[in-house]
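Yeah, one chain of the complex is gone here, protein chain that is, but the others are all in their spots.
Moving on to subunit A:
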Amino acid sequence: MSDVAMNDLSETPVRTRATDAKTVLAVEDLCTDFRTKAGSVRAVDGVSFELKAGEILAIVGESGSGKSVTSLSIMGLIPEPPGRIAGGRVFFDGQDLTKLTDRQLQKLRGSSLSMIFQEPMTSLNPVLSIGRQMTEGIRQHLGMSADQARRHAVEMMRRVSIPAPEHRLKEYPHQFSGGMLQRIMIAIAMSCNPKVLIADEPTTALDVTIQAQILELMQELRDMTGAAIMLITHDMGVVAETADRVIVMYAGQKIEEGSVEEVFRAPRHPYTLGLLGALPRLGQAGAVGDTELNEIPGVVPPLTDLPPGCRFSDRCSYATDKCRAETPPLETKRPGHIAACWHSDELESPT
């Protein structure tokens, strides 16, 4: 992400590698509610987006912004009660996932729709061998024999660069490091050729060098298989390194969406600007923010007590009375770049 590269891209409408590819997952106006003691709370509020084949889409936001609930809603993993998908549709493979029965969803999960989690250390069953856990899904979804499945598992382990896979198949999770386990989780998730892989903060629990390796691995696998990846993270650095497109969420709503280049070069929402400003940078004043590490004042408002109008207005330095009264609509600010802010045009363009 050097300045030069960004300047080159500045005037041409940004195209991700996947613009022309077909949409594999379309989320329309998704709403997810949770019942709490303080009443019903809308954790995801009218979120829509599309995911195209071979694309890496990052969903960014603070804790409590609804990014994880979005992914869980797509997978049909919202515990019911207290949760409930209150509205919207999730189109995948020509069917609406929110209308499928448990059994139908179970067929999709792990085969064409798979997911990896934040904590690789606890995501594998401690009492089952790696081989057992790898072949389980392969046998179920691809209908292979035990022997075929074992060979397929070895192949997958090789693909995620695990040395001596035949030997390591017999070992148990505690014999692996965190980075290795996340590789194995990825191998399991990719073993049935999914069309969509949802990665919920896959690198948060790992140290930085391993983090880079895992992200690189995910990109490689995407290139190899053409799977679409939905990457949930709170780390703008991860987004910049990995994703093609980014969605920024705040208090349950999508507030900005665009290609990574666009959004990083000229964010159209003060919250995104704030997130980018909070990124530590080496050397002189970076493209965004100051030499000092900036922070966004305040915290995400509790979902039970949202301000009227724009939900970010309490913390926003651009906020006017209009912001506090009226909710800004999501508007196309530039081709392929939408944001929900009354003051998009006033945002200082970094650089």
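Worth pointing out:
Just so it is clear, contacts are C-beta pairs under 8 Å (C-beta built on N, C-alpha and C of every residue); 3 or more make two chains touch, one makes a residue touch a chain; residues count from 1.
The rule is simple: contacts and distances are computed from a predicted model.
Here one chain is missing from view; checked against "Peptide/nickel transport system permease protein", "cytochrome-c oxidase", "Ethanolamine ammonia-lyase small subunit" or "Sporulation protein YqfD", UniProt names that protein "Peptide/nickel transport system permease protein". The chain omitted from view is touched by exactly one of A:K52, A:K67 or A:H141, namely A:H141.
Of the options A:T23, A:S48, A:S123 or A:N294, the residue whose C-beta touches the omitted chain is A:S123.
Within the set A:V47, A:I78, A:A153 or A:M185, the residue that contacts the chain not displayed is A:M185. Seen across the whole complex, the unshown chain contacts subunit A at 75, 77, 106-111, 114-117, 119, 122-128, 133, 136-137, 140-141, 163-164, 167-168, 170, 175, 185, 188-189.
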